[in-house]
Structure formats: structure tokens, C-alpha cells
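What you see is the complex with one protein chain gone and the rest in place.
Each chain gets a letter, A, B and C, in the order it is written, and its residues are counted from 1.
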Amino acid sequence: MTVIEELIEIFRRFPGVGPRQAERFVYYLLRQNKNYLDKISRLIPSLSNSVKICQSCQKFYLSNTSDSRVCKICTDKNRQKNILMVVAHDVDLDSIEKSETYDGLYFVLGGTIPILEKNFNQKIRLNALQALVRERAEKDNLKEIILALNANPEGENTAMIIHRELKAITDKYNIKIKMLGRGLSTGTEIEYSDTETIKNALENRF
Amino acid sequence: MTVIEELIEIFRRFPGVGPRQAERFVYYLLRQNKNYLDKISRLIPSLSNSVKICQSCQKFYLSNTSDSRVCKICTDKNRQKNILMVVAHDVDLDSIEKSETYDGLYFVLGGTIPILEKNFNQKIRLNALQALVRERAEKDNLKEIILALNANPEGENTAMIIHRELKAITDKYNIKIKMLGRGLSTGTEIEYSDTETIKNALENRF
Amino acid sequence: MTVIEELIEIFRRFPGVGPRQAERFVYYLLRQNKNYLDKISRLIPSLSNSVKICQSCQKFYLSNTSDSRVCKICTDKNRQKNILMVVAHDVDLDSIEKSETYDGLYFVLGGTIPILEKNFNQKIRLNALQALVRERAEKDNLKEIILALNANPEGENTAMIIHRELKAITDKYNIKIKMLGRGLSTGTEIEYSDTETIKNALENRF
Partner (left out) sequence: MTVIEELIEIFRRFPGVGPRQAERFVYYLLRQNKNYLDKISRLIPSLSNSVKICQSCQKFYLSNTSDSRVCKICTDKNRQKNILMVVAHDVDLDSIEKSETYDGLYFVLGGTIPILEKNFNQKIRLNALQALVRERAEKDNLKEIILALNANPEGENTAMIIHRELKAITDKYNIKIKMLGRGLSTGTEIEYSDTETIKNALENRF
């Protein structure tokens, strides 16, 4: 394989990129000057140096911002320590933070569990979650876990498995596990809503 | 205007139909035989004969199914009479019925009120709603009104105005007005959710 | 079936209309007043009275515009009589007329022939075409037939069959059958062009 073919193969695996677009990326790079290519080339491996994974919530964070092995959110004294929100990916955490509606702590699963998947330990950081919940329960009196997962079958399957795998710990420490509320989301139209959404919207009327 | 041009004009006003499609409708009709055209021609005006508007909920219903001036749902003895769901259109009512999650009564507004619209009596059947609420309160001990409106600014504006315009009656008879629950609807992804939806989903966690 | 169900069934067969939109059409009609419905009801069957099929080109035309059994284009003395363009549908003829690039006569096939279709006489007006070509050849010295069909397999199949079925006549009267030129159409981009288009564009370079 030539350099061009190798790079096309690499770009094809980027999220949402097809073979034609991967090819266009390479032609785009070919038209850039050497300095620019060198800059990209320097930045990409420095990602793994400049970014660390938080030892507590597992989120990526900039390593130069602190010497600690834990991210800013996890060390923030103003955040509630007795509530933990579990999300699938860093982007979900970003989305929640942007909404400025939550001031507890987080845990990033790193994925979700497809239905029928057996090896769910390879899909999500279950051991790290169990360890964190146990630690928070003992040190910070953790009282509630919120599973902030997508409202689709894979999200629900993941929630069900986490429920089950945390049961021993949540029973022992008397921790509640909660799901995000279901109902009409912004823009939802009654005419096009499915039975599940209408049922939830009715039950949660206020 | 020729017959063809008149019909194109008429079809253009059908919901979701553009000029090109309206033209195709006419060509489609031109290719049909006389019997078929006569059949359509008979059916369309019989709509207004065969269908009545329910004097209670204002929904369309088939007139041949009963001599009464009230639809099947409104006369159904198994439905709860002390709860009333207010919807914008018949299609919303159909959508709720299909979900089989509600067994109270309905009222069809016939529209919604755009923001800044002053003449809201021309947009929704406000007088009929007020009359029905008063009647239900006295006869059936109405206790709750559910505003099942779309989760968008026009739906919220309509809800606000109904709240205000029903206040005298709901205060007098001690009737609660409720909104459909907000949160994640089926398929909602955390990453792409807006602040409002995340806030509601968090508040309604369960 | 109720009137509403019958009309939904009818609208579903309109070109490009799905079940949901058909339902919306009926609700739209239900909201119209009686006069409006009566008007539509009068117009639709009058389509078959007010519109005739031209005995020459087979196109629809308004019957009140003339007593003749032939449309305006076919009776227009300024149009060239020794050239005939064959199109699939009336809308294709309209599209060509709008372009103001052709001043010969037309013939509307009324359809195209899918690949492997045996009963092509049921798909296109082949007998009428043969009769017209023979008549034009004898009366008007017809010299050229242009097959203005879509540039897709069904269009090409139709062209091939017409070629074959007209061969006896075109040979006898020495009439040329031509296809529309192939190449880049407006907006075509080289990068996304298929082999056939590039080949034709190269051959027809000018």
C-alpha cells in the first residue's frame, strides 16, 4: 500500500467518513504546504501526551492544567459528591455540562452495550464504575446514580445491565439508581409521537 | 382559468403539496376513467354529510354511526368523565387514542395560537372549551385538564393563553391544569439534546 | 369502508402521496366549507368533459378551445410537419415546449416499456404511433423522428422497441430515427460522472 492508500484507509475509519470523502481528505492534504502537514503531524501524537484520562470519572482532560490524576470537575469542591451521573461518552458529558443543569459528579462508560452482547466488560468500564461507586459510597455518602443514556434500545439495555451489575453495591449502601425522565423533548409533535413517548408524557404530566 | 388550472390551484393548497405535484395530480386524474372520477366527485361532498362535528369534543365523526350529536368517545360510559385532554387537531387525538394510554375525554381546539397573535378566538375554539369545562365541572365533577400540545413555542403559547382564559372557571371549580411531561422522547440522544430537554429529563428522573 | 377511508384509499394512489399524507388530505377537506367541496366535486368529473385527447399527438388539451379533434400544436401552421418528437408523457412535452427549442410536431406514448415487459402494446400507444408516422410520411413528407426519452434503462428499452416496431415504415419512407444527444447536462460534475456520460461527452465534444 502506498502512503496515499494507507491514509485513505485511516480516514475511512474516522466517524462519519466514506471512501470518497477519505480520498478528498488526502487530496486536500496533498495541496497543503509542508509546514502545515508538519504541524498536524506534531499535534496528533501530542494528543496522547497532553490529554489524560481522569482516574475518577474516566473523562479526557488536558494534562497540563494540573498535576493531579483527576479532572477539574472531579476535584471541584462546589460540586455535589453524593450524586453520580453515568454517561456513555465524553460528548454526552459535554452536552450535559453545556446545559448547566447538573452539579454532581460523572462517570464516562466509554461505550454502550448492544443487545445480545455478552462481553459487556469490553464495551463499558464496568469494573471502574463498580470501584468508583463503592469508593464514593464510603467516602462521600453517595445516595443517587443517574443513568443518562440515550432513549433507544441500546441505551436501555446498557441501563438494565448496569442496574444488575451494581445491585450488590447499591443494595449494601442504599443507593438509588435513576433514569432520565421520559416525555416530550423539545420539538416533539403529538401527531408523530410513538406510544412509549405518549405514555411517558402522560404519566409525567405536571 | 381552465378546469386544469383551477384544479392545480386547489391541489396546491392541499397540505404538503407543491406546484409540480399539484400538476401531476391533475395529469393522474386525466388518465383515470370517467367512473373513477365520478366516484371521487361523489365522495368529496359526501364528506360534509357523512361527517359531523361532535358537539362535545368538537372532533369529526361519522354521522351514520349514531343519531346523537355527540361522538362515540364522548358517549362511552367506560371513559373517565372527570379528566379532559385538550389537543390541537383531530390527528393528535388519533395519535393519543392509538397509544391506548388515556381513557378520559377530549377537546379539539381546531388550531394553535401563534406567538403575538391577538385574535386567538379565531384560531382556537375558546368559547366552546370554556362552556365544556363549566358543564363538565358541574355535571361530571371535572378535576383535571391535560394540555396535550406540541413541545414547541406555538404549543407553549397556546397552553399559556388557555391557562389564563380558563382561570376563572378552574379556580371556581378547583380544576388542575396539567402539561404533558417533558424529558427524553423515544430516540432522543443526549449528545444532541438541547438545554431545555436535559433540564426536564433531569428534573423528571425516576 | 367509510367515506373517509375510501377517500384516504383514493388519495394514497395519487402520485407521490403516502398513507399519512392521504389522511391529512381528508382532514384538510373536512375543515373546508360545503361550497368549496362542491366546487372540487364539480371540477373533477368535468376534467373528462373539458379535456380531450388529441387524435394526432395523443396529448390532453382543452376541448372548449376548439371544435377540432386535434390540439393547437398539431394544427399550428407555423410548426414543421416533417419532424416528429416522441415523448413518454404530457409533462415531458410541456418541458420541451417551455424550453422553446423545438418547432416540430409531437407524439405522446402515454408510458414507457420496462425491461423484460412483453405486452408493450399495453404500455405505449404503438399502433397510434405507427399510424401517425405512416400518415405524416405520406401527407407531410416526414423525414425525422426524435425519441425524447429519459436517459435511463427504461427509456433506452422503449427507444429500442420503437426503433424495431417502426422499422418497416421508416425503411419504406426513408425516415431517420434519432435519439437526444448525450453528454454533460447542466450541473453535471466530472468527478461524479459515470463512464457512459464521460464517453458520450467526449464523443460529442465540440
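The criterion applied here is as follows: contacts are C-beta pairs under 8 Å (C-beta built on N, C-alpha and C of every residue); 3 or more make two chains touch, one makes a residue touch a chain.
Keep in mind that what you see is a predicted model, and the values were worked out from it rather than measured.
> Given the contact rule set out at the top, which of the displayed chains would the hidden chain touch in the full complex?
Per the contact definition above, the missing chain touches A, C.
> Of the residues A:Ser48, A:Asn78, A:Asn119 or A:Asn174, I need the one that contacts the missing chain.
The missing chain is touched by A:Ser48.
> Thinking of the whole complex, not just what is shown, which of A:Ile4, A:Ile115 or A:Met160 touches the missing chain?
Checking each option in A:Ile4, A:Ile115 or A:Met160, the one touching the absent chain turns out to be A:Ile4.
> State which residues belonging to chain C touch the missing partner chain.
The missing chain touches chain C at positions 87-89, 91-92, 95-96, 98-102, 146, 148-152, 178-206.
> Could you pull out which residues of chain A are in touch with the chain that's been left out?
2-4, 6-7, 10, 14-16, 21, 23-31, 34, 37-48, 50-51, 60, 62, 89-91, 110
Rule of thumb we're sticking to: only the chains that are shown with their structure count from here on.
> What graph shape do the protein chains here make by touch: line, ring, star, complete or other?
line
> Looking at mean CA positions, which chain is nearest the middle of everything shown?
Smallest centre-to-centre distance to the global C-alpha mean: chain B.
> Could you say what rotation angle superposes chain A on its sequence twin chain C, using C-alpha positions and rounding to the nearest 5°?
180
> Could you put a whole-Å number on the gap between the CA centroids of chain A and chain B?
Those two chain centres are 39 Å apart.
> Return the distance between the CA-based centres of chain A and chain C, expressed in whole Å.
Here chain A and chain C have centroids separated by 56 Å.
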